[in-house]
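Below is the structure I would like to discuss, written out as structure tokens.
Complex shown without one protein chain; remaining protein chains in place.
Moving on to chain A:
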Amino acid sequence: MLLSLDAATVRLGGRPVLDAVGLDVAEHEVVCVLGPSGSGKSTLLRAVAGLQPLSAGRVLLDGRDQAGVPAHKRGVGLMFQDHQLFPQRDVGANVAFGPRMHGAGRAERDAEVGRLLDLVGLPGAARRAVASLSGGEQQRVALARALALRPRLLMLDEPLGQLDRSLRERLVVELRELFGRLGTTVLAVTHDQGEAFALADRVVVMRDGRIAQSGTPLEVWQRPADAFVARFLGFDNVAPATVAGTVADSPWGKLPVPDGCAQGARTLLVRPAGVRLLPPDEGLPCTVTARTFRGTHVAVHLRPGDGPRLEAACALRDAPEVGEAVGVEFDAAEVVVLD
């Protein structure tokens, strides 16, 4: 393993910000840590970088314990949230900073700067002032600066956090392609699930300093580990239920569930696509409270006569008006038994 965290714990003011976290990152793997703000994901990066001492546990790089190794000797790259470019230096000097600290000569540095700026799509920008860069350009310079040392592990803290949506979507594809080409090992943190799913080979969801789930983007999306992960991914149709065979007894009534589910008292997730609208006198009676246009479909918010609110996804031309009465039935293929 390139990076291993072994029960890594960080306490700040007595409160555990990182609570016995175990995590392995293999060479050439791109891992995204996903979590709401305050879940400890930035602290995780800082602990690996050596900027935040551990209260307990170990950080191992290439199997070697990093306790007592200061940040500047760990050989990992970190791209900071909002970039932290040195304001008094130009683009070239920012990128060349790392090689200069490691004693590279001027000619070597200049060649490296040119190569990296080409790589991140900013050829010839070396003499530009940092203040004159747009947000996306700053992000590219910060990436070039972090890559200049060819770190064995590159860490990204909210790499695309402050950029606008279209730029973010374009850059995430570029980054994914770049990391694949360079074979870089990457540990990134983000609160944006779309970013994490697009970037990562593996997604790690964090909650309150602990790892709530780890898996490929598809695994996490299809089978959230628990109600927290499900809600964090944007699923709201979550409720307790008692599963017996292929039927679950829930606040919404009896629901069909797939074969072979865990039995007994469980938490149930119904994906919006699995909530089907029927004429008013069939199924579970509901009232439409809101409609949200989502591009490819319409999210219809429903208030059942009994039980928690429901969200249904349906085609634009089928969407009922606000205030209309409808009936609801559930599709077993879109129902997930959690826990």
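A few comments on the model shown:
Quick note on the criterion: contacts are C-beta pairs under 8 Å (C-beta built on N, C-alpha and C of every residue); 3 or more make two chains touch, one makes a residue touch a chain; residues count from 1.
Keep this in mind: contacts and distances are computed from a predicted model.
A chain of this complex does not appear here, and its UniProt-recorded name among "Aldehyde dehydrogenase", "Iron ABC transporter permease", "SCP-2 sterol transfer family protein" or "Lipoprotein" is "Iron ABC transporter permease". Per the touch definition above, the residue from A:102, A:170, A:254 or A:309 contacting the chain not shown is A:102. In the complete complex, the residue from A:14, A:70, A:183 or A:279 that touches the missing chain is A:70.
Touching the missing chain, out of A:47, A:78 or A:338, is residue A:78. Taking the whole complex into account, chain A touches the unshown chain at residues 46, 49-51, 70-74, 76-78, 80, 84, 86-88, 97-98, 101-102, 145-146, 148-149.
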